[in-house]
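Quick one: this structure, given as structure tokens, is what I'll be asking you about.
A single protein chain has been omitted from the complex, and every remaining protein chain is retained in its original position.
For reference, chains read A and B in written order, and residue numbers begin at 1 within each chain.
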Amino acid sequence: QTTFNWKMTSAYGKGSPFYMDGPGSATDLAKRIREMSNGRLNIQVFGAGELIPAFEGFDAVRAGTVEMNHANSYFWTGKSAAAQYFTAVPFGLNFQGINGWLYDGGGQELWNEVYAPFGMVAMACGNTGVQMTGWFKKEIKDVADLKGLKMRIPGLAGKVYASLGVDVKVLPGGEIFPALERGVIDAAEFVGPFQDRRLGLHKAAKYYYTTGWHESATVSELLINKAAWDKLPADLKAIVQNAAAACNVIGEAWCQKHNSEAMDDLIKNQGVIARPLPDSVIKALRTETDKVLAEAAAKDPLTKKVHDSYMAFKAKYDRWSEVSEEAYHIKVRG
Amino acid sequence: MFEPQTYAILMLVGFFVLLMLGVPVATTLATVGFLFGYLGFGDSLFNLLPARIYGVVAGYQWMAIPLFVFMGVMLEKSRLADDLLDVMGHIAGGVRGGMGVGIILFGVLMGATTGIVGATIITLGLLTLPTLIRRGYDKSIACGAICASGTLGQIIPPSLILILLSDIMQLSVGTLFAAAVGPGLLLAGVYIIFLLVLGMLKPDLMPPLPQAERDAVSRKQLWVRFWKVVVPPIMLVVAVLGSIVGGIAAPTEAASMGAVGAILITIGAGRFKWQVLKEVALETSKITAIMMFILMMAQVFALAFRGLHGEDLIVRMFEWLPGGVNSDIWFMMALIFVLGFFIEWIEISYIAVPLFLPVLINQGVDPVWLAMLITVNLQSSFLTPPFGWALFYLKGVAPPEVTIRDIYKGVVPFIAMQALTLALVFFYPQIALWLPKAIGW
């Protein structure tokens, strides 16, 4: 029997909780695959910077120099605009919804279609669950408060904020705290309670707006070189797929536990004020998001195809969740 | 064919040999990296090299280098800082080593504005080294003081080391910044005491300005010159620091305020010309390019070291450990120190920290304290020959009569003082831990 020795890079540093360390992380995925395959598929995991810089995994897997990369697909929007949808779009699906679309609603097939020209396949392999709007030094009462607000917010959400007058600042992770603390920026988005607390953001700003309208369930992506994938026998392929699906759930579960603990601590012990954004602000953000997404979809047929599939699924899922999850949370749970 | 690890050892040996023969540092790094990499694992992994090169040239954090270099070169070219140290010497009066102390203090101020070692060393090297030598300072002492002063920037926040460690160790950058203040100032204090004591024991190494020359300048004249030459550079540092503290600029971009300030000061002094601006910009781009060129070539070496499983060499050494928290910590410290001879701090952090961290944290070691021990220790990697960034930066801008041998000789006492400071932080953890607790970071 052939033994496969693979390399997997990550966009996150060695030791990052959730992404690189702990249940459902890249390291955990490699361990599960090794154990299930009885050592026939050995994956050596490298944190960001060890072999390549954080955001170079796409090219490395494409070239086949490493077989796998663990990151989020929206880092690759500069290479293929459609990649955004396989991580999160603003006002998008929640954890159950995105899994419904990916596993059973045609999402997985589209994901592979988007990566086919690059000779890669991908699958979901973790999820942060709903993230947070972010940390604000001042209260946000209505849309006017966004005008001239200096905020660290990357990506598509940044563009949406910018259209409402926010001054979007690009900052590497390490500079968020000092910049927010000193008031170089007035607000910053990072991940969720557990990760944000580790960065110390609650010591720099008191208002923690909820919830993650821009990232309602952020998918971790396992990216695989297609040629390498095709060389795996069927049982190893099944092992990889099942390990990834396991990590998808286990990682999200880890986030639920740690975020609920961290949020309790932030509110009870650290004096953090957590509240949702005002309705008027959410409405304005939604309107702008629809425009931005429509604009992106209009530029490229493949993006449009993915967009349409995603939105069609979402429309159906929204109607269902309204009478199921939502009704439970609002009327039943108490 | 050997085991990959054997090639890793051969690579280190080859690195030493070529370096000692006088092959340029950058060429040496890439040559041994390519040679032993190809022998050990073939060419596949080198396909990742362009990604690493792109990571270097597109690295936002390096933006601070040209900004600070520009500030330093502008001060030098505008000839405003020509007699900066002379004035400091006048102020120090008969105190031997007074100008050396001035350099350390300047390093503290610069360190508070940047986390880039090269920037401080190049600025100080350009501004002060020629004057110190002309004033009869021992070349080695002068070089040692400048290199040590420059590395202070890596412990006094903001600092790239602290930012990277916070990422690898998953700690708050704010906590690490606060914790580093104590050890950073302690290190500076130890340097200053050393220079003053050395000045008393061996006055010839660091002569004060001659009595006659000091007498020739009246107190009032000195005061005027103080305002003209000492205050402007300090004001630049204040401008940079002030723009960070005042919430105007993020740490990396803050240096641009210093660059603009340097132009304004030159204009104010009536010495501004387009020609000067162009010369300064050319010098800045040259210095930046060569620093980054060495860093790019270091990528070949780092990639090969990884590909040859150089980190396994360290794991094997780890197995010899007798056990016990303190011996584990000291082993880690010894390892980081030894690695500092060969490779640069970024690779050391990526290799050594994840290796020891879980073991030490499980034994209840305070991660913030551990991060400070690592940070103090990593200072040495900048200074330890043969591969020390501080040494190369200074050599790059030093007058021709300064040899790398002078620099090597000069940094030795300062490395010893870093070891002393490391021991102090080890035995008195509160040096690092009280400030974060006191201000609640």
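One rule holds in what follows: a residue touches a chain if its C-beta (ideal position, glycine included) is under 8 Å from a C-beta of that chain, and two chains touch if they have at least 3 such contacts.
Basically, contacts and distances are computed from a predicted model.
A.B. asks: Absent chain per UniProt: "Sn-glycerol-3-phosphate import ATP-binding protein UgpC", "TRAP transporter small permease protein", "Inner-membrane translocator" or "1,2-phenylacetyl-CoA epoxidase subunit A"?
C.D. replies: In UniProt, the chain excluded from the picture bears the name "TRAP transporter small permease protein".
A.B. asks: From the list B:281, B:314 or B:360, pick the residue that touches the absent chain.
C.D. replies: If we include the chain that is not displayed, B:281 is the one touching it.
A.B. asks: Among B:7, B:62, B:106 or B:356, which residue is in touch with the absent chain?
C.D. replies: B:62
A.B. asks: Using the definition of touch stated at the top, determine which of B:25, B:209, B:265 or B:415 touches the missing chain.
C.D. replies: Considering all chains, including the one not shown, the answer is B:25.
A.B. asks: Just one of B:242, B:367 or B:396 touches the chain that is missing; which is it?
C.D. replies: Here the residue in touch with the unshown chain is B:396.
A.B. asks: If the missing chain were put back, which residues of chain B would it touch?
C.D. replies: Looking at chain B, the ones touching the missing chain are residues 19-27, 30-31, 34, 46-47, 49-51, 53-54, 57-60, 62-63, 66-67, 70, 243, 248-249, 253-254, 256-257, 259-260, 277-278, 281-282, 284-290, 292-294, 297, 300, 385-386, 392, 395-396, 403-405, 408.
A.B. asks: Tell me which stretches of chain A touch the chain missing from the display.
C.D. replies: 55, 59, 62-63, 74-80, 117-118, 148-150, 154-156, 158-159, 162, 167-170, 292, 296
Keep in mind that, in the parts below, only the chains that are shown with their structure count from here on.
A.B. asks: Name, in rising order, each residue of chain B that touches chain A in their complex.
C.D. replies: 44-45, 47-48, 51-52, 54-55, 60-61, 158, 163-164, 166-175, 177, 244-252, 303, 306, 346, 350, 354, 357, 440-441
A.B. asks: Can you list the chain A residues touching chain B in their complex?
C.D. replies: Touch residues, chain A against chain B: 13-17, 21, 47, 49-53, 56, 59-60, 63, 65-66, 169-175, 177-179, 181-185, 198-200, 203-204.
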